[in-house]
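A single protein chain has been omitted from the complex, and every remaining protein chain is retained in its original position.
Then we have subunit A:
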Amino acid sequence: MSIVKTKLDRRSFLKASALAGGGMMLSFSWLAGCKPSPKEVALGLPDEWFEMNAFIKIGENGAVTLFNPNPEFGQNVKTSMPMILAEELDVDWKNVWVEQADFYPERYGRQFTGGSQSIRQGWQPLRTAGATARAMLVAAAAQSWNVPANEITTESGVLIHQASGKKAGYGEMASLAATLPVPEEVELKDKKDFKIIGTSKKNVEVNKILTGKPLFTIDYKKEGMLVAMIEHAPAFGMRLKSFDAAEAKSMPGIKDVFSFKVHQDDYEHNFFDTTTHYEMIAVVGNTTWEVMQAKKKLKAEWEVAPERSIMQSGFGGNASKVKIPAGLESSEGHRARMEEFSKKPGNILRRDGDPEAAFKKAAKILERTYNAPYLAHNCMEPVTCYAHVTADQAELYGPIQAPEVISNTLSARLGLPKEKIQINLARMGGGFGQRAYGHHLVEAAVISKQVGAPIKMVYSREDDMTYGIYRPTYTATYRAALDENNKLLALHVKAGGIPETPIAPNRFPAGALDNYLAEGWAIESNITIGAFRAPRSNFIASAEQSFLDELAEEMDKDPIDFRLELLERAKTNPVGSNNDYDAERYAGVLKLVKEKSNWGQSEPGIHRGVSAYFCHNSYVAEVLDLRLEGNKPVVENVVAAVDCGIVINPDAAANMGEGAIVDGIGNAFFGELPFKDGVPQKNNFHQYRMIRMAEAPKKVEVHFVKNDIDPTGLGEPLFPPIFAAVSNALYQATGRRLYNQPFMKELESEITRM
């Protein structure tokens, strides 16, 4: 049992009514289909709700509503975050229903989905909120029964005073509890007493998803709402010159056609304001199909844009000038420039020992270069947003991972104070990092303001795929110095990309090597990039873990044993002091995957690859088994071992892990977005190959290390290591090391060359 101060969490106890001026609760009419129906909760709907705090309402009948603070994009926080509340509140899950909180940072604090941080950063605040509400219910019972509070226990929504035999449901005490002062300190449960955390609960929205209820922004409708689509420049580095709207405007059902600026010219951008196209054309009409037809009739002229600069603040806040270069870029040019930069010295990001001297005296040097292309996120729900902007307020409903950041942007763009802007959080049809960037909310708001009506803006798939905010293209060169006895003397990595380096300099294998050098470089570009499931890690893990596999072979060591040796060194006698990983936990997942995959036992026709990585505070090791059907690789099985501390919702956590593995295999095999003269060379799924059922592994097992360490996230960590598990297994199968993603393309070209 631990005692925590409620202070940090006290804003969640502000009542909505006490917040006049501090936050606005617009009467946002959500579709009837999305309200919980009484039958969904065992106790049914109460007559009255009593608000314990921002996260918790209790009805007089004992029914409980829990609010999920963070945006849901498939990572299942809408189930797992309320599970944490329910645990400390001590209620029966069957009496709980869950609602999505609107964006309301004054009450909820951090409402951000990204970096696999929801559970990690929500853990303490949610436990505290649940425990505090429980303490207030106990205090209400103590007052009603005139007994000391510390003699009262709770059990699944029931207050009990053993000595007097008194019992009451939470519902009976809720109205009094809601009026009591919030305690300064509360007790949290012992982890061993958890009843909900660690047990699998179904996705709270699964029923609505399976029956086609309106859930997503694209499903949203409101009286008088128009549909808007946009036309953006066909290429990066181009801008609008002029357009003729006459024909489009004359099409059936069309209300208006106009160009608009997404930001004002002197706007100081924040971190998530990444904008590819500063001026666009909007087509607004009655129905989606009519707008799609009118869009085809637009006659727009585009011109090459000059170089420009914007002011943009970093993740920490400080603004700096960012150059957007002119030019129509192509993948071929990118490759040549990256090769050129690879050969020049980079910025030294970490240097341990004397790596240069070690390379000088090396008997053998192993050097390999790895490349990966740009990737498009391709969320299944294309970019979309509802907005209703009037002279004095704005209401938005959209898929957004970072609502707080975009609320500042909207305030600046619309000239409205933040409390007059209500952002409601839609379930997202995928996000993967891309929905952290809220350009679509600004675009929808500007369009709504211009037409003076509520609008739902929908991108076509082509508009979505060609908009930008991609996973960058990267290259990494690894070098290892070996002595005459094949002992590893030094490791050197130089890696860069357009427009960033993928290196995390204090991450393994830094810390495990006496002589280590990490250099980074970057090339600027007008092709916009953004977070993509485990940014940077999703490439550097593939390069590093492929290289370690090849190095282990060169040193005649088992690839798992080799990694364990390095980790043992990092644990017992670490080099440097800033290493950002726990070597023991890292080794733990390798040991677990070794055991669970029966590593070392071979099966005819099955080729295995192993890979491991630490990022976003969690540790993962994966073993992938494939066989060749002719020349075609077929993934049979993937075994993953994960250490993310306490697992809140095990089956959902496994689902997340399976998905990340499938996603990674798909991108490793097929993912690629090339450019020619600034134009993305793929604009829909007939060109952009995504993994499909037949290419998915036949089986995926996700095993969790059992411990009681505070939980960390899962959305990203299983994704980066799978790329190298694929390439390492392909090497075992084909005898060829693959250095260029996507691997199927390289594999096919290798086969053609033979």
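Keep this in mind: a contact is a pair of C-beta atoms (placed from the backbone, for glycine too) under 8 Å apart; a residue touches a chain by one contact, two chains touch by 3 or more; residues count from 1.
Heads up, the rule we're going with is that contacts and distances are computed from a predicted model.
> So one subunit is absent here. Using its UniProt record, which name fits best from "Na+/H+ antiporter subunit C", "ABC transporter", "Isoquinoline 1-oxidoreductase subunit alpha" or "ABC-2 type transport system ATP-binding protein"?
Looking only at the record, the undisplayed chain corresponds to "Isoquinoline 1-oxidoreductase subunit alpha".
> Would you mind spotting which of A:M656, A:A733 or A:L747 touches the chain that isn't drawn?
Considering all chains, including the one not shown, the answer is A:M656.
> So which of A:K213, A:R368, A:K418 or A:K745 would be touching the chain we can't see?
Checking each option in A:K213, A:R368, A:K418 or A:K745, the one touching the absent chain turns out to be A:K213.
> Which residue, A:I523, A:L673 or A:I691, contacts the hidden chain when the whole complex is considered?
A:I691
> Since one chain isn't shown, list which residues of subunit A touch it in the complete complex.
Contact residues on subunit A toward the absent chain are 73-76, 200, 202-203, 205-207, 209-216, 218-219, 221, 227, 252, 287-290, 292-293, 378-382, 427-432, 458, 460-461, 651-652, 655-656, 658-663, 666, 684-686, 690-694, 696-700.
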